[in-house]
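One protein chain is absent from this view; the other protein chains keep their places.
Right, chain A next:
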Amino acid sequence: MGISNYIKLFSDIRVWAAVQRTFIWTFFNVGSALLLGLGSALLLSGGFRGSGFIKSLVLIPWVLPSVITGYIWSLMLQEDAGIISYCLKLLQIVPKDFSWFRTGATSMAAAIMANTWRAFPFFTLMLFAKLNTIPQDHVEAATIEGANRKQLFRYVTFPYIKSTIITCTYLCFIWSFNAYDILKVMTNGGPAELTTTMSIMVQREAFQYYEISNASTMSVIMFFLMVGIIVIVNLAGKLLRKVRHV
């Protein structure tokens, strides 16, 4: 009873491995969604012919159910006939017998690609909306003083959209940390449990092995890990700001 559940789980190496995988999964998902989202938002805000059209399409990945996202990416990444694998092999980027779902690292990479595809439109739209409200006089002033594109981004654009980036990153962190559907569909935690994140583990313990107490203990750990990270990042941010002002 009570604390013994936690002791049992903390001494289980599989749990630690799942925690570690959850962090890898979350880190790469948030990172790539942020980069792709920021890039596409900057590109679209440039306002070229057809940018409005692309912007109206950008919600497709987000509206598509994530289970379907998982399935379509696993079809596209199939060993031989998957269109992406086929192209990569044609261009000789990967060896002839390459399969995404044979090793843990490549399975994880495949699922991260799918999840990034689903997550980045959120960044794109939020950042695009913010980019469109940048005060024109700031941009003009910077341009008159001779700022080039890079400096304009560094000193005008970035400080202005920073708060939106932080909010979106928080949300994306929470969503990725808890993500289940895509991993379940694409890898089912495999091969050999190498893509089993905490979400997958909780669901499996509860509804395949019927180890309800294990699952609920793990849920609690998961929740406090997530909240703990958010609190730590928040404190670190505050500390950083203080140090800078001193």
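What we mean here is this: a residue touches a chain if its C-beta (ideal position, glycine included) is under 8 Å from a C-beta of that chain, and two chains touch if they have at least 3 such contacts; residues count from 1.
In this section, contacts and distances are computed from a predicted model.
For the complex's missing chain, which UniProt name, "AraC family transcriptional regulator", "aminomethyltransferase", "Carbohydrate ABC transporter permease" or "4Fe-4S ferredoxin"?
Its record in UniProt gives the absent chain the protein name "Carbohydrate ABC transporter permease".
Return the single residue from A:Asn5, A:Ser99, A:Thr143 or A:Thr169 that touches the missing chain.
A:Thr143
Going by the contact rule already stated, which one of A:Val67, A:Ala105, A:Ala192 or A:Leu235 would touch the omitted chain in the full complex?
A:Val67
Which residues does chain A use to touch the chain missing from this display?
Touch set of chain A with respect to the missing chain: 40, 42-48, 50-52, 54, 56-61, 63-69, 71-73, 75-76, 78, 80-83, 86, 90, 117, 121, 125-126, 128-134, 136, 139-140, 143, 149, 152, 156-157, 164, 167-168, 171, 174, 177-178, 180-181, 184, 198-199, 202-203, 206-207, 212, 215-216, 219-220, 222-223, 226-227, 230.
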